[in-house]
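With one protein chain withheld, the remaining protein chains of the complex are depicted in position.
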Amino acid sequence: MTIDRVSAVVLLALALLVFWESRSLPLGGLARPGPAFLPVVLASLLAMLALVILARGGRSARLASLQWSEARHAAVVLVTCVFAVVALERLGYRITMAVILLVLLLVIERNRPVVALSLALGVPLVSYWFFTRLGVLLPTGPLGF
Amino acid sequence: MDPVHDLLFGLSIALQPENFIYSFLGCVIGTIVGVLPGIGPLAAVSLLLPGTFGLDATKAVILLGGIYYGAMYGGSTTSILMRIPGEAASIVTCLDGYAMAQKGRAGPALMIAAIGSFVAGTLAVAALTVLAPLLARFALRFGPPEYTALLLFGLVVLSYMSGRSMLKALAMVTVGLLLGMIGVDLAAHMRFTYGLAELVDGIGIVPVAVGLFGLSEILTTAGKATPPQVYKPRLRDLSPSREEWRASVGPIGRGTVLGFAVGALPGPAHIISSFASYALERRLSRHPERFGEGAIEGVAGPESANNAAAQAAFAPMLALGVPSNAIMAMMMAAMMIHGVLPGPLLIRQNPEVFWGFMASMYVGNVVLLILNLPLVGLFVNLLRIPYRTLYPLIVLFCVLGVYAVRGSVFEVGIMTVMGLVGYLLRKFDFEAAPIGIGLVLAPTLEISLRQSLILSRGSYVIFLARPIAATLLAAAAAVLLLALLSVVRRALRSAPA
Partner (left out) sequence: MTRLRQAPVTVLALFLGALVALAAVPAPAQEPFPSRPVQIVVPLPPGGAADLHARPLAQAMERLLKQPVVVVNKPGAGSVLGTVAVANSRADGHTLLIAMPGFFINPPVDALFGRPPKFTIAQFTPIARLSADPLVLVVHPGRPWKTFAELLADAKRRPGGVTYGTAGAYSGLHFPMEILAVATGITLSHVPYSGAGPAVAALLGGHVDAMASGPGPVLSHVKTGGLRALATWGTSRLPALPDVPTLKELGVDVEYLLPVRIVARKETPPAALQVIRDAVRQAVGSPEFAGAMAKLGTAIAYLGADEDLALWEKETRLINQTLQRIGKIQ
């Protein structure tokens, strides 16, 4: 399996998903396109492009040749973002961000504890102060933080 | 009716101490807002609009205008330093600006961006003083068929942007266009919204761009066994080299003309202009393979284009009272609340507002240049921070910036998903920029196409019967044909003789 063939299959699946999800919307016609018209046209185009990529993808790099050495780090960063989605409006901006910075700076990247702690506490506080001055509403959690 | 005389009259107003202070203040706020990811000019203007109701119309529009074009100056900073677009028009600056920064040329990139913005801004204001009514009239000639043709032309040209495979770039543009279909359509149908109110207005470009570029960069680099070598910038590396200067002159000039020409059109014109300028420079370059690897032309052109476009956007608002985007609508409100009605009567009824504002833009551009150049040294120093300390802070700014746009964690979720998508796209050798441009163009493309067919009662002849539309479509067809020809020629050459 080559990387281009894998991507082509994913794009094809995306096109099929769009077809499936468009079925409840009026299609209209060439003369009077409805809400589903352009999505269906675009999905057809995507499917066609995916087929061409699939056909010509034999010579690209092999899937097994991909290096995933950074994948675990990437997963941790993604998890912190998911944590931000869940926690931001429950714990408040400052607590959420301090937790994220602590995890990334101290636990994952092993910065010097003094550096990690001062950044993890300082940056959320300062950015909160600054952005709220600018009129951006940042969430506060229980206890007003 | 003598423009020099009028302009001097304007300067006499713009340089009154109080007016000058508002102009300066606007530029400072604009620069801050532009540099911070997330809160773009729209958010800043809408937050400050109520505050201007206490000022008179001239001061209000000078202040808000300064914020608007000031943010366009600063928008490139985070694109170059961290690959996070400060606002949508700086997406394309991420490509070569960040590549330059990785080679230790962040200083020249930032400086050329500032100088290109200054030149483009100043030239565009000068053109605006003379051409505003004309430019506005020209924009009016763009009806639905013209837009459809323009956007199709743009999409075809933009696929040239791609450095590697046109096929893959087309697939990514299509994915971007499909993402742009999400939300309520022109007939009030809810498409792909699954009952979520957050999706009714569609997916915003900011979370998508920050995810695809900023976050995916972190995901790719953070865990590398050998962390990216940080080039410690030296002081003499701050300013561009002779070759870099020479390479930038053409792109700045072309970018200015391009941006000014499309800037008056409603919708995402300034974003289109930056992408189009990039494609143009890549096409004209004798070394197109350098694009994406840190070509200074790829910073100079788009940054000039988006600044010229930002100034040109004032023409329809001032001359016709027709705002071409949400920011212009707010500037218009800032004037109307004081009984000053932008439109055909503005110059006659309130010359002090019109000429005072025009002159303030000359002043503002100088202020912005003076503000931005010393900042270059300061920003470049950020890159001295080791990556393992810097990147967690960039994560914070991604989340903060995206949250700030609509005050919604839903957007942070979109950014996270797009970060993963961007990461996988890099692994699988796809480019992310075409997704961004597809997303931005999709709504306008669809609405124009459907409007055209309502107007023509279903006949596609409308696209050929109107001169501007027909010309644009012919140009698009020519570009496609050229691309096909080169493919065929290459196939013939590689075939055994």
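Some notes on this structure:
The first chain written gets the first letter, and so on, giving A and B; residue counts start at 1 in each chain.
Heads up, the rule we're going with is that a residue touches a chain if its C-beta (ideal position, glycine included) is under 8 Å from a C-beta of that chain, and two chains touch if they have at least 3 such contacts.
Keep in mind that what you see is a predicted model, and the values were worked out from it rather than measured.
Among B:P344, B:P386 or B:P467, only B:P344 touches the chain that is left out of the view.
Considering the full assembly, B:A326 is the residue among B:I21, B:L284, B:A326 or B:A465 that touches the omitted chain. Touching the chain that is not shown, out of B:L11, B:A126, B:M166 or B:V184: B:V184 (per the contact rule at the top). Against the chain not shown here, chain B presents residues 46, 49-50, 53, 139-144, 184, 186-190, 195, 197, 200-201, 266, 316, 320-324, 326, 329-330, 332-334, 336-339, 341, 343-345, 406, 443, 447, 451, 454-455, 457.
In this text, only the chains that are shown with their structure count from here on.
A straight line joining the Cα centres of chain A and chain B is 22 Å long. Listed in rising order, the residues of chain B touching chain A in the complex are 32-33, 36, 39, 43-44, 47-48, 167-168, 170-171, 174-175, 177-178, 181, 185, 187, 189, 191-192, 215, 218-225, 388-389, 391-393, 395-400, 403-404, 407, 409, 412-413, 415-416, 419-420, 423, 427-430, 446, 449-450, 453-454, 457-459.
On chain A, the positions that touch chain B within their shared complex are 3-4, 6-7, 11, 14, 18, 21, 25-26, 30-36, 38-39, 42-43, 45-46, 49-50, 52-53, 56, 60-61, 66, 69-74, 77-78, 80-82, 84-85, 88-89, 93, 97, 100-101, 104-105, 109-111, 115, 119, 123-124, 127, 131, 134-138.
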